Structure formats: structure tokens, C-alpha cells
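Encoded as C-alpha cells, the structure appears first; notes follow it.
A single protein chain has been removed from this complex, and every other one stays in its place.
Showing subunit A:
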């Protein structure tokens, strides 16, 4: 099974009635158990692309499809930048949201919820409301809610960008650990290059105006422990390579 993004383009009509091309000629695929990271400067349309893949936006051209799925509806889950927990639901009730809609049995629902709440380390806070949690804990619930439906494709839209730097580093480590257990096909959007190199099997670098694929870089590092001393040089080389690709666009973005 793989997810194919084929010739995807997106144009918007701006407030001044001009046609703005946000995305053009986007072609790539995500293999089973692959962690793909989209990285690019602000305004490169990376979130737009993720929304198209997630079925929250229609592309102006091209299509997104699952290949090799045996006549069942593809199952998607999104972890949002805005976290988007239901404030009137407790941690537990948020995590079971997707399962409720799938009409799984009471028993299964409880087992899965407990399993994934434990995985994101929130067993103690099961009955807390989002308001009572810190930013990092909220996003763990967001991740738990997405994992609980055991999606065919997990989409993450800058999930840690609202967190402080320390929490962010810890959450990245934790995400890797969780990912290693679940091995879900993942599309992850970020503007943070270190984060991209740290997490990705493959990094897709986007340029802006219009958003196009500038380069696709395979990260040839072991999945776990990329932060270790022995990989530092290689890690930095990848990061630098990506930064050189993005730099000009980022400078341009700053001027707007």
C-alpha cells in the first residue's frame, strides 16, 4: 500500500482578485511505514498540501490516492498545529473520538484508548479537561487521538510549533519512540530543518511562489539515536544542505 500525490496543484483567488498559485506539479509518494517530512519556508504551501492529502481542501488539479488498498475506505488521522482538542471532552473522551465514529465495540474502545493514552504517557490525566493541561500534554492527547484510530496514513501539521523549545525537543524524541512502536506511514510538515532531519526517512524540500518540489533528500541515518555524537557530522551536513536549498526563499519570505 502506498499513498500517491500526483500532479497536485492549487490556485487561490486572492483578496485583490488575482490568481495565486500556491502549489504546482507536486508529485511524490509515501510508502508503507515511511516517514516523509515536508519542509519549506513560510508561504511555500506545505500546510496547503497536507490539507489536500488530508481531505480538508480540494486540489485545483491532480489527485491524491491510495494504491493497493483492498476495497476499504482509507483511514486518515491528523495531528493539528492548533492541536484542536474538543475542550468539552476529557483526555479519554478526546482519544476515543475517532473510535466512537468507527462504531467499535465498547470493550475494544476502552482497551485501545487505555493503550494509546498509556503510550503518550497520560494515564494519570485521563479524566482531565484540555484546559487543565500544559501545551505539551495537550499535543500528546492530539497524538493519542490520531494513533487510536490506527490510521493508514498519519498526517502531522507542524504539531510542535506551538511548544517551547525544550518541550519540543522532548516531544520529538517521544514521537520517534512512539513511531517505532506503531510504524505508521506518516506525512509530517515543518519549517524546522533540524526537526526534519531528526525525524524523516525522506525530506521533501518545497520552494515558494509557486510551491514546487525543489529537492527530495533521503536521510541515510539510523532511525533512532540521530542526535548521538557519531552521527553529528552527517546530521549537520543534511541540515546544511536543506538550509542552502531554502535560504534564498526564506530571505524572500522575510521581505513580504
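Note that a contact is a pair of C-beta atoms (placed from the backbone, for glycine too) under 8 Å apart; a residue touches a chain by one contact, two chains touch by 3 or more; residues count from 1.
What we mean here is this: contacts and distances are computed from a predicted model.
Note on the omitted subunit: UniProt lists it as "NitT/TauT family transport system permease protein", one of the names in "NitT/TauT family transport system permease protein", "Quinol oxidase subunit 4", "Peptidyl-Lys metalloendopeptidase" or "Glycerol kinase".
The omitted chain makes contact with just one of the residues A:77, A:178, A:193 or A:213: A:77. Checked against the hidden chain, the listed residues A:18, A:67, A:101 or A:124 yield one contact partner: A:101.
Although one chain is not drawn, the whole complex shows that of A:20, A:56 or A:221 it is A:56 that touches it. Panel shows subunit A; residues 54-56, 76-78, 80, 82, 84, 86-89, 97-98, 101-102, 129-131, 145, 149 of it touch the chain omitted from the view.
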